[in-house]
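For this view, one protein chain was removed and the others were kept in their places.
Then we have subunit A:
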Amino acid sequence: MLLTDYLTTATERDHAKTLLIHGDRQFTYGDVNRAAQGIATGLLGFGLEPGFRGALLTDDPFCYIASYFGIQLAGGVVVGLNTQTSAAGLAYVLDDCRASVLIAANKFARYIQAALPQAPSVQQLVLADAGEDPQDEQPWCTHSFADLCTCPPSAAQMLPYRSACDFAQIIYTSGTTGKPKGVVLRHANLIANTTSIVSYLGLQSSDRVMAVLPFFYSYGNSILLTHVAVGGSLVVNQSFLYPNTILQQMLDHEVTGFSGVPSTYALLLNRSSIASFSFPKLRYLTQAGAAMSPELARRLKGIFPASAIYIMYGQTEACARLAYLPPEELERKPGSIGKGIPGVELQVLDKDGKPVLPGEIGEIVARGENIMAGYWNRVEETREVLRPEGLWTGDLATCDEEGFLYIVSRKSDLIKSGSHRIGPKEIEDVLAEHAAVHEAAVFGVPDEILDERICACVVLRPECACSEKELKLHCKKYLPQYKIPHEVVFVADLPKTTSGKIRKNELRATLLHR
């Protein structure tokens, strides 16, 4: 079984079924499968060896999806690139993974022209519009995406044999420090994770998801794969600029599912007309990418009383998903990320690899068929996280008596204040429950006496006012004294990585240089 079987099987079952809706355009499974087959034939015509890396830099979902499967049909490994890029960032990734081919939208041409000389492995450039005068003086060949899609099948070019153990995809993770690392995923990893997600979400061919998350990240990638796996449909709008537009599309296309990260829901709840919409067909909502504050979860449930809300947890290193909280447990287990998904075993271990007692903090360690092969060309970093016990996630958590997991923080986020070790997440959740608070980031800053003191950067909701004293008083209601922030700084917004994680190092540096 290979990922490409999802597309071919769904096409054989119903080639006229809609796979993709993007703006005014709709594409059936037959359309996408035909294009993918053409792309595979075209890529083989370039003389690429099995296992080649095919990079994608496009915000056109048809191009992305058809190329994704086309590259894999040709025996290649897909590398989906972040479209919020720079020439240097693009060059780094292309060179790091030694991409042979880049399929891209023309809008990125200026980055590409600057990056390709720094990434000599790229010999073939496929552009949506290659123009009439491909620049022959360049060391790479330029082709048209439309020509590639319509390459006729050739009897002389058999698609290469591949196995489930072959690499299918490399996803670069956006770190808050250091260079991005390529997470290498086999077909078997992604299929195991897809099967599990399909099972617990109960996805069927009648499902139609509103896909707002980019496919080049693991969360968006899993949304794509799970829906193609069941022969479902995707309504794609990945620029979350105008939430009301998304809500209208959800209504127009009668979507049955919606997936977002906490900031997605924060925007929908705080700066959209969501309260004036109703979505009778919306069967479920999923949230991952970071834990959701209990307050946000409660507000969401208030707006979507009939929809199942799945709080989920995962990592790119696990394809996407590691745990989920069943919707029926949302109220009973607020703030929990649930338990391991089917096929995944999760443990909370201390630094010696021994399970911690309920309530104690340890690191989440995961085992399952979905765990990555490793980081691309980074043996040492792979060894650090893939150990005999499984994948050490770097996420600190507690486990209750019933086995439900609660993320405390990232390992590196732990605040050392006096004799205490304090997870900032708990404080952030308390702050977020204040009516005036939109979001908050809590971290340690150096202190002569305490080692670190707790600093909270807080973004207030529009038209809300609140003083530092009020927030400290609010914290005092829910937290022991040593967990109350020493300092509260009001900021307009929180700097985030492109995947939505808060850049605490940047915040900390800004505060220290005031």
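The rule is simple: a residue touches a chain if its C-beta (ideal position, glycine included) is under 8 Å from a C-beta of that chain, and two chains touch if they have at least 3 such contacts; residues count from 1.
Throughout what follows, contacts and distances are computed from a predicted model.
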Which of "Acyl carrier protein", "ABC transporter, ATP-binding protein", "Indolepyruvate oxidoreductase subunit beta" or "MaoC family dehydratase" matches, in UniProt, the chain that is not displayed: "Acyl carrier protein"
Selected residue (touches chain absent from view) among A:15, A:98 or A:271: A:271
Candidate in contact with the missing chain, chosen from A:16, A:158 or A:241: A:241
Touching residues on subunit A - with respect to the absent chain: 59, 83-84, 107, 110, 239-245, 263, 267, 271-273, 276, 462, 492-493
